[in-house]
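Only one protein chain is missing from this complex, and each of the others stays in its spot.
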Amino acid sequence: MKTLIERKDAVNTWMERFGVKFGIYKHGVFHEQLFPFDSVPRVISHDEWTILEKGLIQRCNALNAFLLDIYNEKKIVKDGIIPEEFIYSSKGYFAECEGIKPSKGIFAHIAGIDLVQAKDGTWYILEDNLRIPSGASYPMIARNITRKVSPQTFANNHVAENRNYSDLLKETMDYVNDGRGINVILTPGRYNSAFFEHSYLAEKSGAILAFPGDLIVEDDMLFYKDISGNKERVGAVYRRVSDEYMDPLTFEESSVLGVPNIMQIYAKGNVAIVNGIGNGVADDKGIYYFVPKMIKYYLNEEPILKNAPTYLPYFEEDKKYVLENLSKLVIKDVSEAGGYGVVFGRDLDAEHLKEMYDLVDKEPRRWIAQEVIDFKDLEIIEDGKYVERKADLRAFVLTGKETKVWKSGLTRFSRNPNSFVVNSSQGGGFKDTWVMEE
Amino acid sequence: MNTYQYTYQTCISFDNKVSKHFFKLRCLPYRCKFQTIIEEDFSVSPCKNIMRSTDSFGNELIFGSTEEPHKSFTFASRGIVNISQHLTIEEPNHIFRLPTTLTEVNEDMIKFSDKVTSFDNKNIIQGTLSLVDALHEKMKYESYSTTTKTSAIEAFSQGKGVCQDFSHVMLAILRNKKIACRYITGFIPGEGESHAWIEVNDNGIWYAIDPTRKLLIESDYLKISQGRDFNDCSMERGVFVGNGFQYKQVHITMTEL
Partner (left out) sequence: MNTKTISATKADKLFWLGRYAERTYLSLHFLRAYYDKMIDGEENAYHEYCSHLSLDESFNTPSNFVKSFLYDKQNPFSISAELECANDNAMELREEITSETLAYIQISLARISNLAQTNETNITALQPITDNLLSLWGSIEERVLNDYALAILMVGKILEHIDIRIRFDYPFDRVELLYERLKTHLRYVPYIYNIEVIEELDKLLTSKEYCHDVFYKNKLLSLVNSVVCTNN
């Protein structure tokens, strides 16, 4: 591993060569910047991984069962496990998806599950991302580069392959495509922050990268338009466009990023959309609280992985606790993502604490509160020295014929020593994640 | 039971030519127990790519696209329908109890409704009808006084509106009382434009009430679509390439046979 670290500059030159960048808007202007990479990998032992893998598969199976249930029979609501207002007032719930049974019954094909490890070694689930989780391409390409730069490191360590993410992706797409046509990845375009990933995954999975306007609904099917006037049937769309922009005739009318009338043929089952529309109802920060209950309800199993201790001010008892302990909790706005809307009670002065108190008191449904987890920090190299920083792990779980966990993940770290926020949009960096084979 | 014949036509003209025109239309009778379709026909022009479907509320959809540049776009439907009393036995989906942006209430509306009646499980329909009567003292019907984007709060505050606004205000007030209710678009006998009313769920049965004409609907209304508010029921949605004004002309007839 030493050589790998010494050859940091060579790694960065290769990163530049492959254009490993993400886009960011500063003062309304689009910039592309390199995603800072730290050569010290996060290492997960074989035994530890075996447990994580089981737990993640279990969680995603339950989440998929939940989505199918919510948009169809709603047994979990009728049986009183989740209060109905939690479902229907969620911003991620779309009435337009009622009654939809997607190809093979899968809604969440690609789940990005965010975890953190506490000092005592316990893993906690922080967040489920079932809409358009991004980040898998970065460890893939990092592995590609680090293997080139330091082959000996990989000869000496038996690290599970992770460059096969695109194969898993293809397998999943092929399964729900069901032989109907070609696979496409629909990108909002060059100025999306994750455009690098869209194009890289298209290249590696053999899908066509489709831009808005390339796809059209005709004869109850989806087609990719050829310049010569031919049309090729599309069987599966891995879309990287948000739900609200997917169909201007069903959702946001001003959207030019989507495909008009795709919802109609999706509802008819004539095209697979990866990930399904309306998944936001299951990765809502408020619904998160209920995931362990879902696991028991749908799978009749005990949850293998823990949620961070969470309180829902919606429930009177929890609200009382949250308001009394505001200064030691972390408060999250359920409607925000990307590290925004996260407030640590201990950082607030009396005035802001009071403000927060009133907000929670007035709109309890809008917030969740969690105990602060004592993170196990990871080492990174900064100016040639080892320092410790907060980090999380986004594991990718792909559901096709089987549910599989990609043997790697995106480890993001905060470059700011005082910050818990690891998101790339807020200046964080990333590491490769090594899952050991033995 | 009554038998009706209806005709419906909308013509949109554009200042300048538009192309890549995608549309979604809701202009066919709703399929339900109290409406039996005897005959049905429709046309969209200019268009070669026409498809049919139903949306998640069970509304009939006609959708498709026209690539070629055009300056006018017409769609029409006609048919014969047997209609009986507007009653549907069905447990309501919870979403019909939640306000939408068009059906939120304000303090004034709550005060107004509390003064008229207090709801309990036994008087939902009677209470709704008394509210409708009282609402007409607060709001008067005035053509062109609102747009399709006017919310219940705005219409109530300005004290005037059209059938869509009377319906939205009623939905807002009823939902505030946790009563399940939905927005309906359809036709009424005579000649003119489309009409809007509401359905209210009373212990598992949906009743249809017309807040504009202050009545409990029997079998002389033709239901086209249902949803949470106007947006779920819009008869026409379209996106296209091109700019310029569009003028829309709607003509509906409904006659008893």
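Going by the order they are written in, the chains are A and B; count residues from 1 in each one.
Criterion: a contact is a pair of C-beta atoms (placed from the backbone, for glycine too) under 8 Å apart; a residue touches a chain by one contact, two chains touch by 3 or more.
Keep in mind the model is a prediction, meaning the values are calculated, not measured.
**Q** For the chain that is not shown, enumerate the shown chains it touches in the whole assembly.
**A** A
**Q** For a quick check of understanding: of A:Arg17, A:Lys362 or A:Lys385, which residue touches the chain that isn't displayed?
**A** A:Arg17
**Q** Pick out which of A:Asp226, A:Asp358, A:Glu388 or A:Glu402 touches the chain that's been left out of the picture.
**A** A:Asp226
**Q** Out of A:Ile182, A:Val241 or A:Ile287, which is the one that touches the chain we can't see?
**A** Of the candidates A:Ile182, A:Val241 or A:Ile287, A:Ile182 is in touch with the missing chain.
**Q** One chain is left out of this view; which of A:Ile81, A:Leu209, A:Leu299 or A:Met436 touches it in the full complex?
**A** From the options A:Ile81, A:Leu209, A:Leu299 or A:Met436, the contact with the absent chain belongs to A:Leu209.
**Q** Write the list of chain A residues that the hidden chain touches.
**A** 16-19, 182, 190, 195, 199-200, 202-203, 206-211, 213-214, 224-230, 232
In this section, only the chains that are shown with their structure count from here on.
**Q** Could you give the separation in Å between the centres of chain A and chain B, each centre being the mean of its C-alpha atoms?
**A** 39
**Q** Can you list the chain B residues touching chain A in their complex?
**A** So the residues of chain B touching chain A come out as 22-24, 49, 51, 53, 55-57, 61, 63-65, 93-95, 98, 228, 232, 237-239.
**Q** Considering only the defined contacts, which chain A positions touch chain B in the complex?
**A** Touch residues, chain A against chain B: 77, 84-85, 87-89, 95-100, 216-220, 248-250, 253, 260-261, 264-265, 267-268.
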